[in-house]
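Removed from the display is one protein chain of the complex; every other protein chain stays in position.
Let's turn to chain A:
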Amino acid sequence: MAIPGGDFSQFDISKEEKDKLVAEVIRYILFKTHQNSGCPIKREELSQLVTKNYRHRSLPAYIINQAKEKLSSIFGYELRELQRSRPSSTNQTRLSQQSGVDAKSYVIISQLPAEVYKKYVEDVNTSHMTGFTFVVISIVQLAGGKIASDNLWHHLKRMGLHETNENHPVLGNVKQALEMLVQQRYLQKDKVSGPEGATLFYELAERALEGTVSERIKQYITQIVKKDSTTEDIS
């Protein structure tokens, strides 16, 4: 029914086989996303689904692209690619030199307009995590993209979120909630060795650094600060 995107005859597989592979990749993405609560899926995992049975070298890329198109046309989900890079966190070099292999990973993001999503799609039972995510990312961003663990918890304490609290009425285990943000690649952890031993730092990771997200966060922060006529000094 649909005109196949691109010419797959070069891959020597039938349309049915191609469709089957694309469907498998899409299903994998959907089920895995549910299982790991939105943590990014590595490109390797998707490629493996293809290379398991087929050896043509550029087939995985083609299939993943097809899956991207179908996810958008069937579900209205964007398959967003995140570039995982670990910039050097030492103080000497400010160059974002990528040490190690760039691993691409994917998350699915709804393409619906924000008002529509909020009204009909959003699961209110997970809004607390969204709120928490926003607050934490904002704090780290205002701190310049990187913040010492102690400092972060100092700010969270002001909202009643304590590192040792395992029974917060909304978030449950607060430390685990923060850990979730690391797994979802909004933050990454870094141990920096200093004169007084190693300090744990939280840094913004690919999901929070991604263009649209970063821009929107800045906008929202500006909105909040503008509305707030009384600002307290954060010592």
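Rule of thumb we're sticking to: a residue touches a chain if its C-beta (ideal position, glycine included) is under 8 Å from a C-beta of that chain, and two chains touch if they have at least 3 such contacts; residues count from 1.
Definition applied: contacts and distances are computed from a predicted model.
Colleague: Can you pick, from "Non-structural maintenance of chromosomes element 1 homolog", "Cardiotrophin-like cytokine factor 1", "C2H2-type domain-containing protein" or "Elongator complex protein 6", the UniProt name of the chain not shown?
Modeller: The record for the missing subunit names the protein "Non-structural maintenance of chromosomes element 1 homolog".
Colleague: Using the touch definition from the top, which of A:K32, A:H56, A:H154 or A:K175 touches the missing chain?
Modeller: A:K32
Colleague: Which parts of chain A face the unshown chain closely enough to count as touching?
Modeller: Residues touching the hidden chain, for chain A, are 19, 22-24, 26-28, 30-32, 34-35, 37, 70, 73-77, 110-113, 116-117, 119-125, 127.
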